[in-house]
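Below is one structure, written out as structure tokens, with a few remarks after it.
A protein chain is absent from this complex, but the other protein chains hold their places.
Up next is chain A:
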Amino acid sequence: MSLFGTSTGFGAGGFGAATTDTHNPMKDVEVTSPPDDSISCLAFSPPAMPGNFLIGGSWANDVRCWEVQDNGQTVPKAQQMHTGPVLDVCWSEDGSKVFTASCDKTAKMWDLNSNQAIQIAQHDAPIRTVHWIKAPNYNCIMTGSWDKTLKFWDTRSPNPMMSLQLPERCYCADVVYPMAVVASAERGLIVYQLENQPSEFRRIDSPLKHQVTGFTYQHRCIAIFKDKQNKPAGFALGSIEGRVAIHYINPPNPAKDNFTFKCHRSNGTNTTTPQDIYAVNAISFHPVHGTLATVGSDGRFSFWDKDARTKLKTSEQLDQPITACSFNNNGNIFAYASSYDWSKGHEYYNPQKKNYIFLRNATEELKPRNKK
């Protein structure tokens, strides 16, 4: 439909940049017309829709939609606005609607066919997460907010179908029916079961707890993974200090099966200088292989095989943090966004710095390692 703004951002180093330009060291495809401020979330269209459409929400209050063509070209399609920064986006399972959650305390439903967006949810504080739930007997939107509530909305009614109290502000969430998991401030971690109607299933002690000191790291991002039977089995929880926990809901042997690993750190082998520890900004699981990708404040992405407990790949370092990532529905494309994540506060924010979304071919690099 319309082109966004004036940014073109085409081609790596196409602006006569310095030879040491590291904005795209992996030489991945740049999405055209990226948002003008930090990208907070990315989501690819579901399998029900032919082709690949990418949605990205940003701190410039907008949500943009691109079509990703098979040759890698990206075409800007449409855009919607909120009155506050957009924090999360998701698709309905049929690909006709996109749901967006914003700091303006509302969530909207964007009908892509008509390009109309209407408000479908309201909270008392910014809405941090939005997820579509498709159950056999109901469909709804789940919104998690900093007002410490988790609400479920039938998109036709202004009142929530259900409202659950959270122990603290919602920081991240994920849904794979029939399981939902929410991580909150103060290391809260709750699993919900969604059959018949959403209800709390279990509160989990944060696995990101330092075993000796008991100190736990702030929860930052979470993603549910599935077992071989394609049922949700557990989740990966990323923290603000370079660590991810893999946690199974009902493992045969919790002590052995659950573990954490360090990631997004620098100077690993050099013990004289302090090791820099970066925040894990997002986690995504490959829809086919079950391997996972993490992106961090250090400006790198890494691929991991959680079953073999190995790292598959770490990228070169970009010149900005990577703030969001997403796989497309068949796992061929890995999208990641390069923009300032505010981890060092206001001082390091440069509004002039361009923000990018990159697309990478993910067919080969995320294949699991063969088990021994």
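Throughout what follows, a contact is a pair of C-beta atoms (placed from the backbone, for glycine too) under 8 Å apart; a residue touches a chain by one contact, two chains touch by 3 or more; residues count from 1.
Here is the rule we go by: contacts and distances are computed from a predicted model.
Peer 1: Since a chain is absent, check the UniProt entry for it and pick the matching name: "Glutamyl-tRNA(Gln) amidotransferase subunit A, mitochondrial", "Barrier-to-autointegration factor", "BUB1 N-terminal domain-containing protein" or "TMD11 protein".
Peer 2: The chain we cannot see is recorded in UniProt as "BUB1 N-terminal domain-containing protein".
Peer 1: Quick one: say which of A:H23, A:R64 or A:H247 touches the chain that got left out.
Peer 2: In the complete complex, the chain left out is touched by residue A:H247.
Peer 1: Hey, which of A:R169, A:H286, A:R300 or A:R360 is the one touching the hidden chain?
Peer 2: A:R169
Peer 1: Decide which residue listed in A:W66, A:W91 or A:W146 touches the omitted chain of the complex.
Peer 2: In the complete complex, the chain left out is touched by residue A:W146.
Peer 1: Which listed residue, A:D94, A:E195 or A:D276, touches the chain dropped from view?
Peer 2: A:D276
Peer 1: What chain A residues would touch the chain not displayed?
Peer 2: Interface residues of chain A facing the absent chain: 40, 59, 84-85, 87, 103, 124-126, 128, 146-147, 167, 169, 171, 185-188, 203-207, 209-216, 218, 220, 240-241, 245, 247, 254-262, 265, 268-269, 271, 273-279, 297-298, 304, 309-313, 341-346, 369, 372.
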